[in-house]
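Supplied in structure tokens, the structure appears directly below.
The other protein chains are all here in position, but one chain of the complex has been omitted.
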Amino acid sequence: MSFVADPVTFIIDWLQRVLGGWGLSSGWVQFILFALGAILLTVGPMLLTVGLIWVERKLGGRFQDRLGPNRVGPWGVFQTIADMLKIFTKEYITPIGADKVLYNLAPILAVGAVLGVWAVIPLSSTIFGTNINVGVLYIMAVGAIGELGVILAGLGSNNKYALLGGFRAVAQLISYEVPMVLALLVPVMLSGSMGLNDIAGAQKVAYVFLVPAAALVFFIAAIAENGRAPFDLMEADSEIVAGFNIEYSGLKFGMFYVADFLHAFTSALVFSTIFLGGWQGPGAEQYPILGFIYLMIKTVIVYVFLLGVRFTLPRFRIDQMMAVNWKLLTPLAMAAILVTAIVDKLTPGGFGLVRIVALLVSNVGLLLITNWLVGAYVRAHRARRQVVSGPRTVVVAPPKPVSEAQEVNA
Amino acid sequence: MTLMQVIFLANALVTIFAALMMVTSRKLIHAALWLVLCLFGVAAVFGMLEASFITIVQIIVYIGAIAILILFAVMLTQNAVDDSYKGNRRWLMTGLVALLALGGTLLALFTWPKVASLSTALTTAQLDIGLIGQALVDPQGYVIPFEVSSLLLIAALIGAIYVGMERKGEEK
Partner (left out) sequence: MLHEWFYLVIFLSIAFLLPAAAILIAGLLSPRKTGKIKTSTYECGIETVGSSKIQFKAQYYLFGLIFLIFDVETVLLFPFAVAYQKILLFGVIEAVLFVLILAAGLAYAWRKGALDWH
């Protein structure tokens, strides 16, 4: 196990030997190693966010046919650092009557929830925080804590608009959690375990090719959970004046901002792990460091795709959002579960061609049927909408006699 | 005192303190938050028993759904309810009755031989969540309660919609 092939395990072993040599008991050695690993996995993403914000702004600019930040440093790379410095030194303006506990707890919960996901993601076959056997549900649980942070922000701000924004945001978040969890049932079914390391390891063929319906539902629900366009009603500046985080300033607002951007990358990371095979790739078993590189490449591709979706699609209205969730995504997710469950039991196990083709065909068929159904629904709705007025030709009325015009005006 | 005992005692203290603060807190929203902390403590107890599935279900369902519903309810009804805490003048009597009820229940439980003796710890093979799944669909297992629970859920859904929806022509 050389240093190049598997640096993290090498370092862990070396540290264990060094600390054991200093006379510490094995329990304390474990504790120190855990703490070090945890610090790395929390500080790392926070520093990563600095780069992510720059990538997002630059790419967003290019998507929208403009340059993006390009003044501060070459290609504007130091723009985020300048922004961070500014946010660090802004004053915290706490509104009168704001509940101190709720108001201050909310940004901490929001960021902590996103960071918590990084604990269970297998960064390679040997690098992971922890391999609890309920990894998939754990991701949902920390998502729930994040939602708690949002509602606390709305409640604690003593502001009508923050409250309304908070309620709408939480309604959106809890609604989209349902198809997300339903779609996550499918990879668990296929791999037989809820642990993320097991799911990543069981994907000889990436699950996105086996169950594209579930992958699509999870992708859309993850975008909505994050609060990005086209589901960004939570922070739409033109709608409800920045929603639940109106009354936040300084680094507290910065924390919400960081949570938003980091959540996008984390969603891409989770999607890559569960549906794209995570660290799988040629040679990833012998050289775990390659697994990490494969995972990062896949995540970056998914993240750029997320950005593309964000900067291309217009925003949904709140009733359209709810309709999409409860009337399209949830039934689709349930149907995906049913179809996958039955088809997978009827075909022989393993990764033989029959199983792959059967699953793929059934899922794509499901998506096509859904597409046709949605089209029929939309057409039926359009027929039922009343036409206010038909097209009229422009006719200039002949001038009326003066007495009649006065009567009409009276 | 082993490490597990220390952790358990600390967790128990936090949970009881949170429960105490919940019933004596002056503002409803703070009470809801103390409830959340108390539920975390219960989840930690499940975690210490190595029942990982129940731990995570506790967090998802209780904290992720029920606590949020409670916060919704607290906030949506605060307009109608006066938030000033007038106090409960009969708290001593109520507390004594509750204590007696709890004591009686515990006494009845601990004289039951199955509860009084400690059960054996589960082996690692028995901690597999797949065993729960297999038991849930096993005809000799729990499949009937499984299906009945789905009927229960749909009954709850229908009831909630019936009560919650404004019917046309009736007052709100």
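Each chain gets a letter, A and B, in the order it is written, and its residues are counted from 1.
Methods note: contacts are C-beta pairs under 8 Å (C-beta built on N, C-alpha and C of every residue); 3 or more make two chains touch, one makes a residue touch a chain.
All values reported here derive from a predicted model rather than from experimental measurement.
Engineer: Could you tell me which of A:Leu185, A:Ala200 or A:Leu295 touches the chain that is not displayed?
Structural biologist: The missing chain is touched by A:Leu185.
Engineer: For the chain not shown, which residue from B:Met1, B:Leu92, B:Leu107 or B:Ile161 touches it across the whole complex?
Structural biologist: Final answer for the missing-chain contact: B:Ile161.
Engineer: Determine which one of B:Val14, B:Val45 or B:Leu127 touches the chain that has been left out.
Structural biologist: Of these options, the touching residue for the absent chain is B:Leu127.
Engineer: In the whole complex, not just what's shown, which of A:Gly21, A:Gly97 or A:Pro398 touches the removed chain?
Structural biologist: A:Gly97
Engineer: Tell me, which residues in chain A touch the chain that this view leaves out?
Structural biologist: Looking at chain A, the ones touching the missing chain are residues 30-31, 34-35, 37-39, 41-43, 46, 87-97, 104, 107-109, 111-112, 115-116, 119, 129-133, 136-138, 157-161, 163-164, 167, 171, 174-175, 177-178, 181-182, 185-186, 188-190, 192-194, 241, 246-247, 250-252, 254-255, 318-319, 322-323, 326-327, 330-331, 334, 337-338, 341-342, 344-346, 349.
Engineer: Since one chain isn't shown, list which residues of chain B touch it in the complete complex.
Structural biologist: 47-48, 50, 52-53, 55, 57, 60-61, 64-66, 68-69, 72-73, 76-80, 124, 127-134, 136-139, 143, 146-147, 149-151, 153-154, 156-158, 160-161, 164-166
Quick note on the criterion: only the chains that are shown with their structure count from here on.
Engineer: Round to the nearest whole Å and give the separation of the Cα centres of chain A and chain B.
Structural biologist: For chain A versus chain B, the centre distance works out to 29 Å.
Engineer: Which of the residues in chain A end up touching chain B in this complex?
Structural biologist: Residues 27, 99, 101-102, 105, 132-134, 137-138, 140-141, 143-145, 147-148, 151-152, 155, 163, 167, 170, 174, 177, 192, 194.
Engineer: In the complex formed with chain A, which residues of chain B make contact?
Structural biologist: 3, 27, 29-30, 33, 36, 52-53, 55-57, 59-60, 63-65, 67-68, 71-72, 75, 129-130
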